[in-house]
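Subset of chains shown; positions unchanged.
Chain lettering (A and B) follows the sequence in which the chains are written, and residue indices restart at 1 in each chain.
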Amino acid sequence: MLNKISELPIETPAFSWKKAVWGQDLKVNEWIQSIHHLNEEEGGKHWDAVMMGVPISRSSISASGASEFPESFRRAWKGFNTYNLDEEVDLRELSVVDVGDVKMHFTDILLSHQNIKDAFHGLTKEFSGSIPVSIGGDHSITAMLVKGWKETYPNEEIGILQFDTHFDLRDLKDHGPTNGTPIRNLIESGTIKGENVFNIGLHGFFNAPSLVECAKEYGVNYITLKKVRKNGVKETVEQALHTLAGKVDRIYLTCDMDVLDIAYAPGVPASTPGGMRTDELFEAVYTAGLHPKVGAMDIVCLDPMRDGVVQPTVKAGTHVFLSFMTGLAMRKK
Amino acid sequence: MLNKISELPIETPAFSWKKAVWGQDLKVNEWIQSIHHLNEEEGGKHWDAVMMGVPISRSSISASGASEFPESFRRAWKGFNTYNLDEEVDLRELSVVDVGDVKMHFTDILLSHQNIKDAFHGLTKEFSGSIPVSIGGDHSITAMLVKGWKETYPNEEIGILQFDTHFDLRDLKDHGPTNGTPIRNLIESGTIKGENVFNIGLHGFFNAPSLVECAKEYGVNYITLKKVRKNGVKETVEQALHTLAGKVDRIYLTCDMDVLDIAYAPGVPASTPGGMRTDELFEAVYTAGLHPKVGAMDIVCLDPMRDGVVQPTVKAGTHVFLSFMTGLAMRKK
């Protein structure tokens, strides 16, 4: 299998993993294995989850360093244990492999997008029993990831659970497939149906009225943060998943870090006041991770270069990933 | 030649007021009109609200760059749409004009104060059907603004709704009309009655006991943040407004950004832990905007120079303004 993977447009990041001792206590960087340090046999075993970096941000509307997040994400691992004290579960019950980063072209954005689609299609084909997690990059990647997923499961209906401050329903005719367009891209390309999208967490003055109309026209479901808080985070996510599960075969979870409040997430190009708290997002993502139909996830629009030396947003993004993994681990029980 | 140039792929940069196209989607900088770009006829029409900058902070007790907020405020507009997703209202239903900044003298603070009073009196006389919003500047300006308002409506009773961590009841005999004195200034000058002040959001160790005694003596009503949270933000503000409305003709809303917690508002000279969250303040201000007797507003004590490159407090201050506008827009419905 390693041979097949090595044919995909994926390359090794210049960064490292520590070979796990598998003793009692592990840090996340000792738990997640790099495919480049494995032999054919090790690499070919079953993995519960497979992680891939998607380091692109030149498709972002505003200037963004989200391309740097995959590296910052991996570097943050050593600050986290594998044990989740809240749920009393050890993530080591899951096996996770890191296959590296999608190859990017510096000036041909559409080629980079094609690489993302090809890489995700190849990955989900080779690791057909694993949950793939993509670490962006800006939100434009979600369109390509879901298209690649659809290619792997052409006869299945895909639903989207989205945590976001924005609709991401901008018109592709204006500026092409930017980070403002992925949901519209997927609907207009026939990859998904608008009614199979649930967008949770929108608020304030950050969406133009034409996008609201577009959401209504396409039947996109959206629940503002105010309503989320009235119904409860867990309950809202469960209801959305329940509805989706009745209509689709697989659910894709996309987590735009700009859903968070600027006080919690300064390291996001378009961070805003009035957004979610991190504990709410962790609960939302964990709840999604529990659901058996949620089969893929991405984390996007986190720019480590705006995050100062303390790096609160990088830590939050890493925690989002681990909260989702906790859901996966609980599923197995 | 200008015609030929206009055929080139060159466009006007959007760093100042952008003449609105009045198409479907607008940013706030395209919605609010500058009076300096209007002709006599345009300028003379009815405006729902009129905005004025008050760039003074040399009257602040502690060193402050609050004088820079009007400029930062206007620059932040382009990061906000006119559509409020939570209330499903488009602010374009309101017309708003920006008349510029009050002229300030660099060393004669009392003259600057007089200018503020004269400007606000003139403004509220000329734009008698409009809601005026003043963007500070430090809190000393509120005394002059309300005095100017009183001059416009000499026979009416004015009430104050204040969101603040402090009483602002310091003795003017100590250091003159600083940002620690506006409420006392208004009471002692007979402009308002102490009992017609509601101060909401105080907390912690940030008021001397003599000021508490002063508040009691003058009958100033105050509700600590702890009590606000027990009763609900919306309910507390509604009750205060209800009580005030029974006693006064017009209510002035003054929003000191230091009411916010330091985690949400680092860009405030005297920011403190234990304060309000931004979502609470947005709800409070929106609720005030809904009330028919609330006829003027100011936002004070926001220092953009302490706000770093991410500018969370500048964004929060801008959102406060838009939350108030949302209340106004809902009033019309």
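The working rule: contacts are C-beta pairs under 8 Å (C-beta built on N, C-alpha and C of every residue); 3 or more make two chains touch, one makes a residue touch a chain.
This structure is a prediction, so every number in the text was calculated from the model and none was measured.
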item: Overall copies of the shared sequence [whole complex; 2 in view]; value: 6
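Going forward, only the chains that are shown with their structure count from here on.
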item: Distance between chain centroids, defined by C-alpha means - chain A, chain B (Å); value: 40
item: Of chain A, residues touching chain B in the complex; value: 202-212, 224-226, 261-263, 266, 270-274, 306
item: Parts of chain B lying in touch with chain A, wherever the complex brings them together; value: 24-26, 28, 79-86, 88, 90, 263-264, 278-279, 282, 309-310, 312, 315-316, 319, 322
